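As you look at this complex, bear in mind that one protein chain is not there, while each of the others sits in place.
Let's turn to subunit A:
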Amino acid sequence: MAPALCVVCKTERALIKRPKNHQKLCKGCFIQIFEDEVHHTIISSSLFYPGERVAIGASGGKDSTVLASVLKTLNERHKYGLDLVLLSIDEGIKGYRDDSLETVKRNAAQYDMPLKIVGYDELYGWTMDQVVETIGKKGNCTYCGVFRRQALDRGSKMLGIKHVVTGHNADDVAETVLMNLLRGDLARLSRATSIVTGSNASDVKRSKPLKYAYEKEIVLYAHHKKLDYFSTECIYSPEAFRGSARTLIKSLERVRPSAILDVVRSGEDMARLVPGQTKDTCACKANATPALVATEEDNGGGCGSANGRSMGGEMAAMEKQLRENEKVAEGKLETEITILKPAKKGNQPKPDKEPKASSNTVPIMKQKLGSCERCGYMSSQKLCQACMLLEGLNKNRPEIQI
């Protein structure tokens, strides 16, 4: 069979078949188009402003490695004027994170970016290895997720940075959309699908510039650009529910490759239709809606195994507890909160175009932002989530160690 030629340059042999439109591309044209599309995503959602300092949540895995490489390329090519820094979290998992951190250290040298590593041990006095030793494997993802979210925030604060980008891709977003659908949790769709998210417990914003990039293309980009990345699965992650959603997404992709972006778009559309936290159409449901409360642990970032939510009663109890605490925060669509923030500040240039996400802005109601009375971290309750979890852990510690 004669090799197919690239449909763009019509000279080189096609090596890639794009999942979203079946286009056959050669290596050079594929790399160019992949980068152009990420650039388009960045520009059309006004993700950055000139001179902005941005931390790249870097795990050493394919997604964050590709993100760092593409952002470096685009920053130079299109003169974004960004100051890029790699920010890595060391959960303290031997045989997993220590290896991938070596990859991040090489990436820092390869991309000529400063690297900051923040460890759970220095932040919380516990490594994940110790947490698992204490509570067992069940439910440990909840701890890891809550700790990581704060760790990324605190890491960026240490660096004086207010924007963290993560390597979440279209497959991750589609997976999360499906999980939220399967849990009947439409309120979380907004967080899952928005390109920019924030948190009412933090003034650090998060964004996912690769949210429209197929995992397949990310892997191919890394392969053809010969990027140095590390692949492993967290040794503690059961991933039962997310794993099933992932298998479903990948199986759908085999039969209908466009399905992944279609699910992402459906998620975005549905998120827009969710009445949010304003007066619900159905009065009978207006009060008892724990599902409407966007809890923080959802956006763990980084490992893509944010929480094995379906696991065991212990985990469910913990999540319920966290959710109860979050109720106080009135559960707004947190996206809008942070998107509005930059506009208020005089020292930041306004984006030329309104970010898309603000089109579904809901009025911001009372936001009780205080600080955790134990660690001083921003929190809407007396204790922040991390301190709550730590309290439980510290109580257990002596018993376990005897």
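Rule of thumb we're sticking to: a contact is a pair of C-beta atoms (placed from the backbone, for glycine too) under 8 Å apart; a residue touches a chain by one contact, two chains touch by 3 or more; residues count from 1.
Heads up, the rule we're going with is that contacts and distances are computed from a predicted model.
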Practice task
Between "Protein wntless-like protein", "DNA replication complex GINS protein PSF3", "Ubiquitin-related modifier 1" or "DNA sliding clamp PCNA", choose the name on the UniProt record of the chain that's been left out.
Solution key: "Ubiquitin-related modifier 1"
Handout entry: Candidate in contact with the missing chain, chosen from A:179, A:234 or A:378
Key = A:234
Fill in the blank from the handout: Among A:250, A:272 or A:374, contact with the omitted chain is made only by A:250
Fill in the blank from the handout: The one residue from A:29, A:74, A:220 or A:386 touching the chain left out of view is A:220
Handout entry: Residues in subunit A touching the chain absent from view
Key = 1, 3-4, 13-17, 24, 27, 59-65, 100, 167, 171, 215-216, 218-220, 223, 229-234, 246-247, 250-251, 253-254, 302-305
